[in-house]
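Removed from the display is one protein chain of the complex; every other protein chain stays in position.
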Amino acid sequence: MAILKVRIGSLELSNPVIAASGTFGYGMEFAERLDLAAIGAFSTKGLSLKPRGGNPMPRICETPCGMINSIGLENVGVDAFEMDKLPAIRKSGAKVIANFFGETEEEYTELARRLDAMDGVHALEMNVSCPNVEKGGIEFGSDPAFLEKLTAGVKKVCGKPLIVKLSPNVADIKPFAKAVENGGGDAISAINTLKGMSVDVKTRRPRIKRVIGGLSGPAIKPVAVRMVYECARTVKIPVIGLGGIASLDDALEFLIAGATAVQVGTMNFVEPGICQRLAEELNAYCEKEKIADIASLIGSLITE
Amino acid sequence: MAILKVRIGSLELSNPVIAASGTFGYGMEFAERLDLAAIGAFSTKGLSLKPRGGNPMPRICETPCGMINSIGLENVGVDAFEMDKLPAIRKSGAKVIANFFGETEEEYTELARRLDAMDGVHALEMNVSCPNVEKGGIEFGSDPAFLEKLTAGVKKVCGKPLIVKLSPNVADIKPFAKAVENGGGDAISAINTLKGMSVDVKTRRPRIKRVIGGLSGPAIKPVAVRMVYECARTVKIPVIGLGGIASLDDALEFLIAGATAVQVGTMNFVEPGICQRLAEELNAYCEKEKIADIASLIGSLITE
Amino acid sequence: MGKILENRPLARGYYRMSFEADFAEARPGQFVMLRVGLTHDPLLRRPMSVAGFENGVCTVIYRSVGKGTAILAEIREGETVNALGPLGNWFDPPSDAKKILLVGGGIGVAPLRFWHRRNGGKNAVAYIGGATKEDILCKEEFAQTVITTIDGSAGTRGLITAPLVSALEGAYVLACGPKGMLKAVDDLCKEYGATGELSLEERMGCGFGVCLGCVVDTAAGKKRLCVDGPVFKTGSVQWQF
Partner (left out) sequence: MGKILENRPLARGYYRMSFEADFAEARPGQFVMLRVGLTHDPLLRRPMSVAGFENGVCTVIYRSVGKGTAILAEIREGETVNALGPLGNWFDPPSDAKKILLVGGGIGVAPLRFWHRRNGGKNAVAYIGGATKEDILCKEEFAQTVITTIDGSAGTRGLITAPLVSALEGAYVLACGPKGMLKAVDDLCKEYGATGELSLEERMGCGFGVCLGCVVDTAAGKKRLCVDGPVFKTGSVQWQF
């Protein structure tokens, strides 16, 4: 066995393959499709203080090599997560990253405090692609100075590793990566979805009720690899790469470009066992290529 | 015949299908593959004052439903364009949009003056996705105030319709659209390529020598439709939509979302006759759907 | 991955595909998610009702309407198909139902055919509607049928809801078809004192409950069509168009 262990702050993962938020439910939905303990970790559907019903239908559509979603962050809320979901997950042996979001700074802090205290939650992933109601709908993740402040505030109440998930809908992702590092974040995950839109020509209506949604899947992989590369060269904290991963080679692309771990999102829908398959293939690859420790692969891009 | 005529400033196109810059050479390369007079117009490879050799190889690679290019704006230069290319093009009956770029404001103005004076050039398309050498490599298209000033300066020397082509690598495209309108630009074209990257896992090298290149093709269509929709709702001047168009339905998506005309880029490589085919199919579509004038299709998105 | 034993046209634009399933059983009303092609375009699996399941062989009946189903129709017998399933709930009429009306619109006949193969009997009548006679599928497979077409090329001209009305009282309905038809059936059931089950459709990202792309508003709140459905009781759906 090659050494596949990677560290995200104080958390050690047995391998760097993580299931991405919003594509893996609350974990147990996959219990019969793969061994939850065989993947590095999974990130929960984004949690809010109160349960949320999400956006009107239609919420998803397919695009070339991708899909658009506008689920609207529907989730059971942090209480139901703790009561109804977490006990079973704890037994499964899964490493759990709790993805969360708020509409105000206080909500973010309160959520972090709650999740930090939960047995069975191993790390927190803060989604900052949400509109800040207090700032008139400006996204939390769209101003580096504000992002740094938010990160620092949340980190104060959170002993567990704090991952901050960045939006790709920015002109330059590097200042945002730096802001997370300066704010004391333990890791960055990149990227969330690109803003996209699709029109049904027959009805002349947008295919997504809310018109604009988030584009994910293999189509966005080149944008994601680029941003992960930029982040990894900007900060010293680990970067978790995601966006369009569908194969071992895709995962390797991100690792070589500088990601310490990877997440698989949309492809969980198409192949529910993909995270475990990739973890196994990564091990086989390292053995075949005589890579004793995955650390030597990370950031090994040759650009001379 | 349905009325397919559209206007870009003072220029009338017989139909709204335009071949995009950098994917159609200097036009004559396609003369034996389609009837240049049967498409709305074509945009030339981006022209600079002096000929440019472009970037080192490898310059292109394929990605899921897309490709990355880093040609580096190789072109014959404006003199050779006028002497060697334009005479034949003039005879072909094609409507020509001269795409151009500079490294300083003066270069932009000088190019616009030159192209404006050329018989056979019907409109100008200003590519602002290039680094401004005087401003330390910051892209011209990355600051709305500067873009407005650049547009106004160029428009002063340019009597022909001036199209400004926007970069999608911004947090919000709307202020840039507005800047073009305020600066007196006659139209906007959107989008140029998204910044992307791909890694060859076997060699651990970037697939593109310059590491980061421009992503184009069907993969980016949802991002392009979204940005065109945002631009069209922001300005009154026409918006020319492009990014991933490969079929009649794709072209219709952009028109319905608010584009006055469309450009086809990458797909010219795969199907050299595609622009003419789309123009013909658009006519057949309008007749079948009893759309007397394409104007009634433009921006007809129903969102209630 | 299952070997395709049959994949051939049934009628203009309609196909029947049978393949060796890697699951042991399926119930009428359930569906499978079929992977289409080997690349990422198209990306998502396509949901298809199970139209038959016997001796480990799963049958679907589908209409070629877009990119994915066009590719499906090109696959040759002998090749393989990747099916995830069986997914969702199933038709579950009370065992003492005296009169069961199977109401199918177009391709909606598929799951009803399966139900009929398993449970069909004297008390079940199939009401099949379609645009033209080409859209009336599997009619010979039902014991008793009432047929309507919009153009009148088969059965009575009109919608299937017209002949249904007179049979509804006290009946139990199993319906599958376009949303407009299902809503009409739902309304008629209420009006004429019938109950039953409706099989719905929405775009699906996953088919197993995790993407939240397929929610339906019901009397009991938001439900995921793929795991809480596709079959819903009459009177429970809050219709939205």
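By letter and in written order, the chains are A, B and C; residue numbering begins at 1 in each of them.
In this section, a residue touches a chain if its C-beta (ideal position, glycine included) is under 8 Å from a C-beta of that chain, and two chains touch if they have at least 3 such contacts.
The structure displayed is predicted, hence computed values, not measured ones.
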{"item": "Hidden partner chain, touching residue among B:74, B:172, B:249 or B:280", "value": "B:74"}
{"item": "Of B:12, B:29 or B:293, the residue in touch with the unshown chain", "value": "B:29"}
{"item": "In chain A, positions touching the absent partner", "value": "64-65, 218"}
{"item": "Positions on chain C contacted by the hidden chain, ascending", "value": "37-42, 67, 71, 76"}
{"item": "Footprint left on chain B by the chain that the document does not show", "value": "22-25, 29-30, 33, 45, 53-54, 56-62, 64-67, 69, 71, 74, 217-219, 246, 266, 268-270, 272"}
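In this section, only the chains that are shown with their structure count from here on.
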{"item": "Chain whose Cα centroid lies nearest the overall Cα centroid", "value": "A"}
{"item": "Label of the chain whose CA centroid is most distant from the centroid of chain B", "value": "C"}
{"item": "Chain centre separation (chain B, chain C; CA means) in Å", "value": "46"}
{"item": "Per-residue overlap in chain C, given as positions that touch at least 2 other chains", "value": "40-41"}
{"item": "Chain B residues counted as touching two or more neighbouring chains", "value": "64-65, 218"}
